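Missing here: one protein chain of the complex. Every other protein chain is in place.
Every chain is named by a letter (A and B) in the order it is written, and numbering of its residues begins at 1.
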Amino acid sequence: MARDAGRGESHGRGAPGRPKKRSGVLGVALVRASAALAVAILVFIVGYIMLRGARLMTPRFLFGSPEKMGREGGIFPSIVGTVVLTLSSVAVAAPLGIGTAIFLTEYTREGLFSRIVRFGTESLAGIPSIIFGLFGFLFFVIRLGMGWSILSGSLTLAAMMLPTIVRTSEEALRSVPDIYKETAYALGASRWQTVTSVVLPAAMPGIITGVILAMGRAIGETAAVIFTAGSSLRLPKSIFDSVRTLPVHFYILAREGISFENAYGTAAVLITAVLLVNLAAYYVLYRVSKRRAGGI
Amino acid sequence: MSRKERIAEAILTVVGLSSVAVLALIIFFIFREGAPFFAEVGLADFLGSTRWSPGKGHFGILPMIAGSFFVTLGALVVGVPLGLGCALYLSEFAPKRTAAVLKPLVEILAGIPSVVFGFIGLTVIVPLIRDHLGGPGFSVLASSLVLGVMILPTMVSITYDALRAVPQAYREGMLAVGADKWQTVTSVVLPAARSGILAAGILSMGRAVGETMAVIMVAGNATIIPTSLLDPVRTLTSNIALEMGYASGLHRQALFATGVVLFVVIGALNILARSFVRNRVR
Partner (left out) sequence: MLRRKEILRLPQAWLLLCLLAMALLSGCAREGRAGSITLAGSTSVQPFAEILAEEYARRYPERPSVNVQGGGSSAGARAAMSGTAHIGMLSRELAGSERELTPTVIAVDALALIVHRDNAVTELTKEQIKGIFSGRITDWSELGGAPGPIHVISREAGSGTRDAFDGLVMEGEDVLPRAIVQDSNGAVRETVAGDPRAIGYVSLGLVDDRVKAVKVDGVEASVETVRAGEYILVRPFLFVTKGEVPTGVKEFMEFVMGEEGQSILAGEGLVRAK
């Protein structure tokens, strides 16, 4: 920390005649310490789970069926359930979210209508997952008679991830230079042609990053899923079957003390999945920013 | 306009309304399920009574309102300074390359499932509090610590954006008149980003109020108004998640009514946050 203090002061030294500020030294040290603490917390959480759970990530655990409520055996049905649930929610949310973003950026001017759409999206972003869970339970499970199923769960999750996809897609679309569009229009392209052949391809990496990040959140969601997709331990045969996703399985294993060992194993798989998904998102972003930087 | 163009526009218009439609559906279903309860029991008895005993027809959620309030306050006390410091470091003090690595790391925190936070709270923080500070360990303190960490990503990324939005010229101007980096940050950058930081705080608050699974695991869920940091509490969200599966009749309605209260609180926070963002110096 002595080093940051020095760093903070070095800027001060450039001003002749000014007394050195102790508050500055302390302030910079605190700022640095809080950043270090945040990283330490992340490392602790990941380390805590991985140290206990990583050795359980064997093929037998990953591809085996749970036995005795999950006390023994593997977590294959939960992995399948999580993957299917996440992918199908993306399949619903991505077209809607990207469509909304295209609508907001290319098809409407700022006005009452776009304000309403934006208000809807932003409000949705702030709604806690438990409320989504209640809604999904009332609407999909009960009212529409879908029962606890992948279908109910993924529609609920889709509603939850919609705002994230809209926001990130909108950002990506807006970052496409106007000159691209203007060129397309000058060449006589229609609006839809411009969007599909110029704007979307240029914004695609940003959109993909947003979708992947939304997926990362969906993988870990518990409260909304437990009310809508249920907690059946069986391997789902169709989207009308109930599944127990990894976070729900982890919650039940750890909470009810069925098996701490398998709970750690499940959590390790979950954390690995989240890290991989995040990594993928940043990789896409990194590749693009590098390409852009090189191109200009 | 060609036919294809018109179809595309029509479809996009419809799609654009999807989030509004979802929002409307959510409001409709939650309120329809919760509203009859207000008529039956009365707002005063619901919001003002401390007795929650659904089996005997007592539905006072004052302890849960207090619980959500204290736990959220605690989370802010933990998370806001930490997040602010973190964002300041990333935006103002860190070398570019360090910031490029650290920022994604903090954002990964947002991806870690809440059950994992709750579980670590349960196996690390709760026993620590029980053995060294007393009480059952399940407490306002444990929940505040867990939630404080959970709101970090929200706090950091929105604050960071707000700080980055402050024009570089402001900083250069200060440095040119001989101020040091810290003076520049405290006297120009922070004030200029004030409303953005406030918005970050409010949105983090929304996150803390709405968190469910992690809180259930560490809060203890007792229906009392806590008088100490070591007392167990129950939040609005835990009240719903804990009892929803079992509830029927009036009890079930009471839980949906709890959802309505939660919804109103979150809505108010969001509108507040939005008004700050709108007033922000761009």
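Criterion: a residue touches a chain if its C-beta (ideal position, glycine included) is under 8 Å from a C-beta of that chain, and two chains touch if they have at least 3 such contacts.
For clarity, every value in this text was computed on a predicted model and none was experimentally measured.
A.B. asks: Using the whole complex, pick out the displayed chains that touch the missing one.
C.D. replies: Within the full complex, the chain left out of view touches A, B.
A.B. asks: Looking at the whole complex, which of B:G34, B:G121, B:G196 or B:P232 touches the chain that is not displayed?
C.D. replies: Considering the complete complex, B:P232 is the one touching the chain left out.
A.B. asks: Thinking of the whole complex, not just what is shown, which of A:I75, A:I102, A:V141 or A:A273 touches the missing chain?
C.D. replies: A:V141
A.B. asks: So which of A:S149, A:T245, A:N262 or A:N278 would be touching the chain we can't see?
C.D. replies: A:S149
A.B. asks: Which of B:T154, B:S204, B:T223 or B:Q253 sits in contact with the chain that's absent?
C.D. replies: B:T223
A.B. asks: Which subunit A residues would touch the chain omitted from the figure, given the whole complex?
C.D. replies: 67-69, 140-142, 144-149, 151, 230-234, 237-238, 240-242, 255-258
A.B. asks: Tell me where the left-out chain touches subunit B, residue by residue.
C.D. replies: On the subunit B side, contact with the omitted chain comes from 3, 6, 9-11, 13-14, 17-18, 20-21, 24-25, 50-56, 63, 127, 130, 136-138, 216, 220-224, 231-232, 234, 241-243, 245-248, 251-252.
Operating definition for what follows: only the chains that are shown with their structure count from here on.
A.B. asks: For subunit A versus subunit B, what separation do you get between their C-alpha means, in angstrom?
C.D. replies: Here the centre of subunit B sits 17 Å away from the centre of subunit A.
A.B. asks: Along subunit A, where are the residues that touch subunit B in the complex?
C.D. replies: 4, 7-9, 11-12, 14-16, 18, 21, 23-24, 27-28, 30-35, 37-39, 41-42, 45-46, 48-49, 95-96, 99-100, 102-104, 107-108, 116-117, 119-124, 126-135, 137-139, 143, 159, 162-163, 166, 190-192, 213, 216-217, 219-223, 227, 247, 250-251, 254-255, 263, 267, 270-271, 274-275, 277-278, 282
A.B. asks: Which subunit B residues qualify as touching subunit A in the complex?
C.D. replies: Those in contact with subunit A are residues 1-2, 4-5, 8-9, 11-13, 15-23, 25-26, 29-30, 33, 81-86, 88-90, 92-94, 102, 104-117, 119-120, 122, 124, 149, 152, 156, 175, 178-183, 185-186, 203, 206, 209-213, 217, 237, 240-241, 244, 256, 259, 262-263, 266-267, 269-270, 273-274.
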